[in-house]
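Here is chain A:
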Amino acid sequence: MISGRTLAQGAGCECKMSPDFLKAVSLCHLSKGDYDALGLCEGKNVQLKNEFGQVVLAPKVDAGLRQGMVFIPMGPWANVLVGPDTGGCGTPQFKGIEVEVEATDASVLEIRDLFRGLRRAQT
Partner candidate 1 sequence: MIIKGGIVYDPANGIFGEEMDLCVDEGRMAEDGKGEVIDARGLLVMPGGVDAHSHIAGTKVNTGRIMRPDDARLGIEPRSGVCRPCTGYTVPNCYAIGYRYARMGYTTAFEAATPIIEARHTHEELEEIPILDKGALTLFGTNWEVMECVRDKDIGKLAAYVAWGLRSARGYGVKIVNPGGGEAWGFGSNVKGPNDPVPNFDVTGAEIICGLAQANEMLRLPHSIHLHFNNLGKPGNYTTALETLELLKDIKPSRMRQVVHVAHMQFSAYGGTSWRDFESKAPVIADYFNSHNHATMDLGQLLFGSATTMTADAPLEYGNARLTHNKWSNHDIELEESSGVVPMVYFRKMLVNAVQWAIGLELALLTRDPWKVLMTTDHPNGSPFINYPEVITLLMSKPKRDAEMATLHEQLPKRTSLGGIERELDWTEIAIMTRAAPARILGLEDKGHFGPGADADISIYDLRPEEVDPSRDHALVKKALAAAKYTIKSGIVVSQKGQILAAPPGRTLR
Partner candidate 2 sequence: MIVEDAICSFCGCLCDDINVEVEEGKIKRVRHACRLGSSKILGHERIKAPMIRRGGELCMVSYQEAYDRAAEILLRAQKPLLYGWASTVCEAQKKGILLAEEVGGVLDSTATVCHGPSVIGIEEKGLPGATLGQVKNRADTIVFWGCNPAEAHPRHSLRYSSNVCGRFTPEGRAGRKIVVVDVRETRTSKNADKTVIIQPGTDYEVISALRMLVAGKGDVVPDEVGGVPKAELDGLAKTLLAARFGAVFFGLGITHSRGRYKNIDNALSLVTELNSHTKFVIMPMRGHYNVGGIGQVLAWSSGFPMSVDFTRNAPYFNPGETAACDLLAKADTDAALIIAADAASNFPRAAVEALAKIPVIQIDPYENPTTLISEVVIPSAIAGVEAEGTAYRMDGMALRMRKLVDTSYPSDEEILSHILESVHRLQRGLER
């Protein structure tokens, strides 16, 4: 898995609570081959999972990708799958992460739901 910038992500990133931003970044780009192999079709989502977490995203075919590689626009959905280790250099490894991908009927979490439960208990 790699994560990175897209135009739509950039245009929405100062406005993260909007539905446009959700549409722009809760995506999982994959190759046509992988799309077909996972048996995806209109209405189906993908679930990505690794040791750091799991997240549901809407699939999008991307002709620029080779099979076995997925691209997620940078943002909170992609970061569910990123580990915090910086290897001593301060920067987490946001790209080249192994994930398991499968088709799912579950729906994509809305942004507030993604952060629900995280809030610090008031003391």
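In the analysis below, a residue touches a chain if its C-beta (ideal position, glycine included) is under 8 Å from a C-beta of that chain, and two chains touch if they have at least 3 such contacts; residues count from 1.
Selection rule: all candidates are chains of the complex that A comes from, given by their letters.
Note that the coordinates shown come from a computational prediction; the quantities given were computed from them, not determined experimentally.
**Student:** Consider chain A on its own, then decide which of 1 or 2 touches it in this complex.
**Tutor:** In this complex, among candidates 1 or 2, chain A touches 2.
**Student:** Residues of chain A touching candidate 2 in their complex?
**Tutor:** 2-7, 10-18, 52-53, 62-66, 69, 71, 74-76, 79-96, 111-112, 114-115, 118-120, 122
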